[in-house]
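All protein chains but one are shown at their positions in the complex.
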Amino acid sequence: MGLLNRLNDPIGLDGIIFGTVEDLLNWGRSKSDWYLQFGLACCAIEFMAVNASHFDMMRYGCIPRSSPRQADFVIISGTVTLKMADRLKRVYEQMAEPKYVIAMGSCANSGGPYWEHGYHVLKGVDRILPVDVYVPGCPPRPEALQEGLILLQKKIRMEEIFRKRKRLAEEDLANQMNYK
Amino acid sequence: MEEANFVFNMIGENWIAFAIISLLPMIFLLAYALIAILGELKISAFIQERLGPMRTGPWGIIQPVAEVVKLLQKEDITPDSANKPLFNLAPFIMFAASYAGFAVIPFSSYFVPSGINLGLFFLLAVGSLGIIGLLMGGWASNNKYSLLGGLRAVAQIVSYEIPAAMVILTIAVMAGSLDLQEIIRQQSGWFWNWFVFGGSGGWIKIIFLPFSFIMCIIYIIASLAETNRTPFDIPEGESELVAGYHTEYSGMKFAMFFFAEYANMFIVSAIITIIFFGGWNSPFGDFMGGPIWGVFWFVSKAFVFVFLQIWLRWTLPRLRVDQLMYVSWKVLLPFSFVCFLALSLLVMLK
Amino acid sequence: MSEKKYIDIEFSQLDSERMRLFMGPQHPSTHGVLQLEVELDGEIVTDLIPHIGYLHRCFEKHAENMTYPQIIPYIDRLDYISSMNNELPYVMGLEKMLDIQVSEKVEYIRVIFSELNRIANHQIAIATFGLDSGAFTPFLYYFRDREMILTIFEKASGGRLLYNYFWVGGLAADVHPTFKEDITEAIRIIRDTNAEILNLLLKNKIFIDRTANVGILPADIAISYGVTGPILRASGIPLDLRKAEPYSIYERFDFDIPVGNGEVGTVGDCWDRNIVRFREMEESCKIIEQALKTFPSQGDVRENVPKRIRLPKGEIYCKAENPKGELGFYIISDGKDKPERVKVRAPSFVNLSALPEMSRGYMFADLVMILGSVDIVLGEVDR
Partner (left out) sequence: MKDYFKNVWLGVWTALIGMRITIDHLFRKNVTVQYPNVHPKDKAGWMDMPSNARNRLYVDMDECNGCNSCARACPVNCISIETVRSVPGDAPPPLASGGKRNLWVSQFEIDFTKCCFCSLCTEACPTGAIVMTTEFEYSSYNRYDLVYNFVKLQNSMSDEKIAEVKEKWAEHQKEKKKEAVEPK
């Protein structure tokens, strides 16, 4: 994660300074979310409506980028078919860390109306990508997507930066213990 | 030549003074870029009856700070198949070129970072240096879209240099100098002494007013093309080339491109201000004149043109490559030749 | 500036290496998830193959497993921009099979909502076309207006985008009481914005330069490809199912069929396709106004339909003029409460097949414009 790995607190300093810096960094990331201009199906129309004047996604600091390299999060807006799934995964892999995913609508959450007989539909985008926020609806109201966005920003605000590796290692260990 | 730098006057010619002088434009550039990014977001939003960023500080005014904090933390991706040295170098060249332009920009009668007497020539030369970075970035990314974007950008900027150079040539003829301070000084007094109104002189210039107007419009159009703004933003046209030459750039390197674009916007606006709109001169004779107010006048005039660029961006569709060349070679160039002849005649008649 | 002939002569003499560029499915201007395999000679498109199937959602498989009313939500999701229009031919076909006559009021509401949805669809078509050409602002103006139409739909049906509103034998619910005033207000604002967009986008010189003489589709080729809708009308053929084979109550209204006449370029170019859509909006406004004048305020919105709808054995082809062209459903029934098969004749799919014909010999930048002017919806192409 670029700068973040280098800041990985080798000495074990804690407290006010790092806490404040962490807050600042998280604040920056949560307030400036650039999203990938990427639509899949029905939800993409509603997603376009969120960008429009009545709802105005830019109020949250979200600027559309068409290159995945510059995007911070991607909104999976619609049905992911099996043919599209590997493309989608590649797009996600091209994005620069830290990156987030919002699953918008029933199709992205679990295959939606196509979960039962859809032989060509991926049953939930969380099978290929780590999803951060699930927004229900078919399609969700624009306000529902905005609520999902606020949840994502909340999540980013709460993230741990400096001791992340250590904490993750500890969690891993704990998980392994539990598993045994 | 008399020294026009207040810093030298205050602390003498030593290395501290040089450091301060070279840092002042940088501080200005950073502050300006933040304001311009916010302005772009807000003006586009208001034109589209939206609100723009609202939830970062009151009315979202610290949104650009958040962007910078975010971009600092982004992963810096260098594609595996890219030409790494060139790929990493490109944004710096681009930024350095646009920052170098600030070396000769006279912010006030008492402050110009480097008072060389070939200012206009220097601006023209440095302005075309940025293309190298652009082409480098486009080529080194090893991406078809980037390559197309880089090639288009070079073709575009090189062809628009020529009408722009014609305009600058005309100004050199009218002012009889390439020194920016000298050009500005010649436009002192009331606003009708500006070169956009034919410069100082008798009533005969009224006949030549249309030509100087057209000259100004030609430069504005050419400057739009040089900064890759709509309607000439084909090198990074979203709908065709994804993000053009900076498709593969992420994080801080992308931010450098971003900064360079906004710095370029200011430089071309500053050139328009200097050569046509009297630089740091007050439009109303001695009213609010003087070196301190000079900074105010200069910056506010330049900001008007930055606003114009933003305004145009959210109004017009984009041209196609061949139409872009058509506009440059078959419209702007003949018109600028005619205007050059007419304005040279004016200089002879004066 | 961009005569096709000129390019042909100039470049056919030069033999250069062709570049193959894969555009999409995540390209920002492919209107969804279409992949175009483009063969480029420099910037000139020499060949083009559309690859579809990135949004294949198995509609026919679902239709085999659902009862007749349950299929309607899936029909909404075919062409998700104009759901009301999609539902109309399906319910009309079923009503014909079941021999149900719906009331006057239902017919009026169906026509009004179909036309409103046609306006919404054309707004998106022109807005995204403007976006492809680099003009961002018209997109937002149109979306601002579209929001009003969606509000009217939401007040009536409860859904903002996918309605499930036209049911077999009537409607899901009656319209809201302020329905007439809302639509009158919406039409007024739509007309205002249209006048603005005409000056801001469609009459702009740069826009005309980008679209005139680009992507020409002559009438004979259009017919041989089976193209329908605004694209066919832009090529100069005034075929509109609302006039040619009137269904519902369309024969009561007075409206024109706008056709492309090559005002700024050649008949059947991108500009014509857009101006046809633009003028159709005005025609739709006219239809709605006439319908509102004679709107019967009394009446039931639901006929008596058995809870389990069983179609008699047989088959039917029912069609209607969608914003994108002729949408047809071919329903085969074997007497059960589920259809044996529902085949969709999707206008976008047919129109897309004419894309290679339209785009050969133009520049890569034009390709984006041509694709935008076809106005496809991938949900309908892939089904």
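Note that the chains take the letters A, B and C in the order they are written out, and that residue 1 is the start of every chain.
The rule is short, and it goes like this: a residue touches a chain if its C-beta (ideal position, glycine included) is under 8 Å from a C-beta of that chain, and two chains touch if they have at least 3 such contacts.
Keep in mind that what you see is a predicted model, and the values were worked out from it rather than measured.
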What are the shown chains in contact with the chain that isn't displayed?
A, B, C
Return the single residue from C:V38, C:L94 or C:I206 that touches the missing chain.
C:I206
Of the residues A:G61, A:G78, A:P98 or A:P140, I need the one that contacts the missing chain.
A:P140
Residue among C:P69, C:G170 or C:G372 touching the omitted chain:
C:P69
Contacts from subunit C to the absent chain lie at residues 66, 69-74, 137, 141, 144, 147-148, 151, 154-155, 157-160, 162, 164, 172-173, 176, 178, 182, 185, 196, 199-201, 203-206
Subunit A residues that touch the omitted chain in the full complex
53-56, 59, 106, 109-113, 115-116, 124, 126, 131-138, 140-144, 146-148, 150-151, 155
Mind listing the subunit B residues that contact the chain we can't see here?
43, 45-51, 54, 217, 311-312, 314-316, 327, 331
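Basically, only the chains that are shown with their structure count from here on.
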What is the shape of the graph in which nodes denote protein chains and edges denote touching chain pairs (line, ring, star, complete, other)?
complete
Counting only Cα atoms for the centres, state how far subunit B is from subunit C in Å.
44
Subunit A to subunit B: how many Å between their CA centres?
37
If you average the CA atoms of subunit A and of subunit C, how many Å lie between those two points?
33
Residues of subunit A that touch two or more other chains sit at 37, 53, 66
Quick check on subunit B: which residues sit in contact with 2+ other chains?
48-50, 238, 242
Considering only the defined contacts, which subunit A positions touch subunit B in the complex?
1-4, 24-25, 27-29, 31-32, 37, 53, 56, 58-61, 63, 65-67, 69-70, 72, 96-98
Subunit A touches which residues of subunit C in the complex?
25-26, 28, 32-33, 53-58, 61-62, 65, 73-74, 77, 80-81, 124, 139-141, 143-144, 146-147, 150, 160-162, 378-379
Under the stated contact criterion, what part of subunit A meets subunit C in this complex?
37-42, 44-46, 48-49, 51-54, 66, 68, 78-79, 81, 83-84, 87-88, 91, 113-114, 116-121, 138-139, 141
